[in-house]
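First the structure, which I've put down as structure tokens, then a few questions once you've had a look.
As you look at this complex, bear in mind that one protein chain is not there, while each of the others sits in place.
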Amino acid sequence: MILFQCDYNEGAHPKVMEKLMETNMEQTVGYGEDGHCANAAALIRRACGNEKLAVHFLVGGTQTNMTVIAAGLRPHQGVVCAQTGHINCHETGAVESTGHKVLALPHTDGKINAAQVAALCKEHRNDASFEHTVQPKMVYISNPTEYGTLYTRKELEELSAVCRSYGLYLFLDGARLGYGLAAADNELDLPLIASCCDVFYIGGTKVGALFGEALVISNEELNRDFRYLIKQKGGMLAKGRLLGVQFEALFTDGLYLEISRHADRLADKLREAFVRAGFPMLVESRTNQIFPVMPDAVLKELSRDYGFTWQERVDETHSAVRFCTSWATKEENVDRLIADLTRLAQAV
Amino acid sequence: MILFQCDYNEGAHPKVMEKLMETNMEQTVGYGEDGHCANAAALIRRACGNEKLAVHFLVGGTQTNMTVIAAGLRPHQGVVCAQTGHINCHETGAVESTGHKVLALPHTDGKINAAQVAALCKEHRNDASFEHTVQPKMVYISNPTEYGTLYTRKELEELSAVCRSYGLYLFLDGARLGYGLAAADNELDLPLIASCCDVFYIGGTKVGALFGEALVISNEELNRDFRYLIKQKGGMLAKGRLLGVQFEALFTDGLYLEISRHADRLADKLREAFVRAGFPMLVESRTNQIFPVMPDAVLKELSRDYGFTWQERVDETHSAVRFCTSWATKEENVDRLIADLTRLAQAV
Amino acid sequence: MILFQCDYNEGAHPKVMEKLMETNMEQTVGYGEDGHCANAAALIRRACGNEKLAVHFLVGGTQTNMTVIAAGLRPHQGVVCAQTGHINCHETGAVESTGHKVLALPHTDGKINAAQVAALCKEHRNDASFEHTVQPKMVYISNPTEYGTLYTRKELEELSAVCRSYGLYLFLDGARLGYGLAAADNELDLPLIASCCDVFYIGGTKVGALFGEALVISNEELNRDFRYLIKQKGGMLAKGRLLGVQFEALFTDGLYLEISRHADRLADKLREAFVRAGFPMLVESRTNQIFPVMPDAVLKELSRDYGFTWQERVDETHSAVRFCTSWATKEENVDRLIADLTRLAQAV
Partner (left out) sequence: MILFQCDYNEGAHPKVMEKLMETNMEQTVGYGEDGHCANAAALIRRACGNEKLAVHFLVGGTQTNMTVIAAGLRPHQGVVCAQTGHINCHETGAVESTGHKVLALPHTDGKINAAQVAALCKEHRNDASFEHTVQPKMVYISNPTEYGTLYTRKELEELSAVCRSYGLYLFLDGARLGYGLAAADNELDLPLIASCCDVFYIGGTKVGALFGEALVISNEELNRDFRYLIKQKGGMLAKGRLLGVQFEALFTDGLYLEISRHADRLADKLREAFVRAGFPMLVESRTNQIFPVMPDAVLKELSRDYGFTWQERVDETHSAVRFCTSWATKEENVDRLIADLTRLAQAV
């Protein structure tokens, strides 16, 4: 059985493990106030081209999302996102559990745009009973999105401008940021993201670490007392240095992008094979998630040897599914999958 | 200026005021544990044909909604409702502020149906990552709905059956229940509602009281420790007897339905006049809310002498608006409005 | 049976009822945006000697407390109060239900002082693991306190100074404020309270109204978007004008203080009678709450004809209890009680 169902089927990249082993018996203080965290934060600030950024390390994505949102909103305020946004769909109501409504907007391939946000804000302001409705205060986007798609430079800049004009925070969930930055059609880089967003994170869990997300806050207001929030929401790791050590490894010698490129290249290879075999993509993208639309019968066959996740029903006999590659994916496994799907396609 | 914008423009029905005056200097214990509350509860239980129902009195609708929902759900559970549901749109995220997601479904004239609820529950159960999504545990409906429409007997019974089959509570918001029960096309009565729903309320604020909602709980599980919840959510009135006294008045000699019929009759009269004058209804209904679609120019004229609320834009030159009648509406004001709108229609 | 157990055993003062009757059929807009609320707010601002104060009307005390606290605190912040504070003891965890810890300090006759607050703030700042503890951000006091005692001018000014010095809000719960301002030993007035506190309220429920508290906010930061919070926490009364009308009555011709004086005078009379009869006070105070320490046998006798509340056990055969007077207390009932307790004392 070869698993393609997510990008966290394995442990960590060997260089990350090596660094964890090396530093294992070092004595450090806890809670992220050690030298490794300081060094990792410095590496990330440098990569973002801004020495003033605040960097915090948290254990996982849901935790990071709810901590940022709880830190930024007052009780009557809500967070705007795509209906497909992870915070709206797959976090068991974590945002609501901190008291805030998720204001979900229709999406286009997992994305929302500046015009939608502006319209929502205008509608709120013009509503005679505006005080009876939730006030939009933050926009949450993910890049890559839950469909593997990417924001263009223009889209991100426009979202940023509209957020600033209406006084909203812009928050980018980068759980898979590496796979976005390394994609063939990527237009963004860390300095741009840091300047457009008030806060974003660089995902480690899905991109080479055992676990961990590096949260970058450019808006000082949002950073105020932030460590209290991390502690309260359960995200302050006692041995915080584990996060620092891992991001030191990932941000040394370009490892983060290098391993992301590996995943994207294999995804491209696999994507082409699906299309060539006659299985169209549900959504066009160039990152590490692949969404082929396939006959249910073929899927049943494939599922004997390969792990993947069901995405959505397309018609009575076809479904869209998701295959993921990652830093850990072996080319031989991709090749084996290509051979099998090609064979199955011919048999249809 | 004559106000039709809501059904709470005036104080209370004279018989309610009279009873408040009569009992004003009586000494009673606080927090709803007095004789008037006990008596009002008995009258309501009798009207519902079930001596076992628990009855609580709360001050207002938002408070009642959030208290019921917080009482019934565990942290990972959500409440299902129409996208137009009051709890989803006009309560500033009160439900989310208690930690719960509102699971909004597409509506038909303000209503949702049993098939939608069943589909949602099935989808949740079949989702491989169900633990990553909010678990549906309660269905919230309003009757009359926010569009003035009513559930039929069959619709309510089907919703009740599907809720019981999937282990969900059914909660009916009856902020305007009197206007529903008194409507020409109504099929429901209190005993039916009490047997189909786990919890519902009989609105006083909009139907003759100064304020107050009578909450009826038929599901004992939901009633457990309920008064703690009322206190915690800020809804336990110190002089609780004010609520008892008002509902005693409303449930004596059929006053509640009598005054509701008055409002519905005037709404029907007004509705016919709008249609006759060439202004179609956005939604068909027979309760006290009227939603004519009118040219913006006519609305501008009307707004000089009449209060009403904007509902939604229909096309570039037409909007739907809302006029409400109530127990307090004077027929002479309705006649004056009819004369004016007829005149304006002819001038178009 | 004559009830002395609280100051909300009756309805409203006749002048309040009269004004409610008079205005009953007026048409106004809802939610406190009517002329009566505007007028009542103006009367209160005038009484406070500050035209810039924000005034909001809410239905009850618990609701007001939790709304103010939720509006002022970020998630990691807590509210400091006496262990006997109403928010700590008698609101079923309403403050915690909005996510905030109550930081309770030892009290002296229901009061806390500036030195305690300063010590708490210093301790928090000096704590090496301060981010692991709740940050104090607001001080809550009640005046009169739950023991009927009053803050002196000096005590209030010192609390205000220490709050400003450490960046904390000062919030005064004035559920019984009238009985404080009218007391023989009172040193405060509304302009002083408004200048010392960031926010406070003038209680109506216990001082002549059917219900209602007038919240006065002097700190603009705290007032930002405040009406959203009122709505979300369930405190926005549909017929908001009922609150305006009542406070108009109470703040016309000095009614609020006049009726408070009545209660305090009868309390003084009763207090003297208790002491004369040999029943000492648990706490010294001059407001409308009286806390005699009495033999359990005498209390049993008294409880046949009089309502009062048990406060605390003093020794094996004595308890402290509470008797309250109010605007509605009849002198003949006080006299009857005095006669009875004198008689019972002689029989001991």
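As written, the chains take the letters A, B and C, and residue 1 is the first residue of each chain.
One rule holds in what follows: a residue touches a chain if its C-beta (ideal position, glycine included) is under 8 Å from a C-beta of that chain, and two chains touch if they have at least 3 such contacts.
Quick caveat: nothing in here was measured; it's all calculated off a predicted structure.
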Checklist line | Among A:Tyr147, A:Tyr179 or A:Phe211, the residue in touch with the chain that has been omitted | finding: A:Phe211
Margin query: Using the touch definition from the top, which of C:Gly11, C:Gly32, C:Gly60 or C:Pro75 touches the missing chain?
Written below: C:Pro75
Item checked: Residues belonging to chain B that touch the chain removed from view -> 31, 70-71, 74-76, 98-99, 131-132, 135, 225, 227-229, 231-232, 236
Checklist line | Touching residues (missing chain, whole complex) on chain C | finding: 75-76, 78, 89-93, 96-102, 128-129, 131-134, 309-310
Checklist line | Positions on chain A contacted by the hidden chain, ascending | finding: 1-3, 5-6, 8-12, 14, 17, 20-21, 23-30, 59-63, 66-67, 91-94, 97-98, 205-206, 210-211, 228, 231-239, 242, 307, 328
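Throughout what follows, only the chains that are shown with their structure count from here on.
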Note to self: Using CA atoms only, can you tell me which chain is the most central one in this structure?
What the structure shows: B
Checklist line | Rounded Å distance, chain A centre to chain B centre (Cα mean) | finding: 42
Checklist line | Between chain C and chain A, distance of the C-alpha-averaged centres to the nearest whole Å | finding: 50
Note to self: By the touch rule stated above, which residues of chain A touch at least two different other chains?
What the structure shows: 75-76, 98-99, 131-132
